[in-house]
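Right, chain A next:
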Amino acid sequence: MAEFFSMGGYALYVWPCYGIAALVIAGLVWQSLRDWHVQAALAAELEKAAGGRVRRPADAARQGEMK
Partner candidate 1 sequence: MRRAFLALAARDIRLAAGIGGGGGMAVFFFLTVVAIVPLGVGPDRPVLELLAPGMLWVGLLLASLLTLDRMFQADVEDGSFDLLSMGPLPLELVAVAKSLAHWVVTGLPLVVAAPVLGILLNLPPERMPLLVMAMLAGTPALSFIGAVGAALTVGIRRGGLLASLLVLPFYIPVLIFGVGAVEAAAGGFEGQAGMQAMLLLGAISLASFVIGPLGAAAALRANLR
Partner candidate 2 sequence: MSLTAAQRFHAYANPARFMALSDRLLTPLWAAALLTIAVGLWFALFNSPPDYQQGETVRIMYVHVPSAWLAMFGYSVMAFASAIALIFRHPLADVAAKSAAPIGAAFTFLALVTGSLWGKPMWGTWWEWDARMTSVLILLFLYLGYMALWAAIEDPVRAARAAAVLALAGAINIPVIRYSVVWWNTLHQPASVFRMDGPTIAPSMLLPLGLMAIGFTLLFLALHLVRMRAEIMRRRVRALRLARASSSEA
């Protein structure tokens, strides 16, 4: 076991390599998922607040009228 962890004397290089890779990837996964949850929650909240009115922007925005 100790032999395995010593990596033939290269433990100082091999383990940080895997460690950093794990950290970076975990961080990226965590950040991506959190971003998705935050944005999805925000969107749901705003949509509820808008009460479906925003779904028909065309009518709300059709406003040109000649005089």
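Regarding selection, all candidates are chains of the complex that A comes from, given by their letters.
In this section, a residue touches a chain if its C-beta (ideal position, glycine included) is under 8 Å from a C-beta of that chain, and two chains touch if they have at least 3 such contacts; residues count from 1.
As the structure is a prediction and not an experimental result, all values here were calculated from the model.
> Which single candidate from 1 or 2 touches chain A in this complex?
The single touching candidate among 1 or 2 is 2.
> Hey, which residues of chain A end up touching candidate 2 in the complex?
Of all residues in chain A, those touching candidate 2 are 4, 7-10, 13-14, 16-18, 20-21, 24-25, 28-29, 32-33, 35-36, 39-40, 42-43, 46-47, 49-50, 53-55, 57-58, 60.
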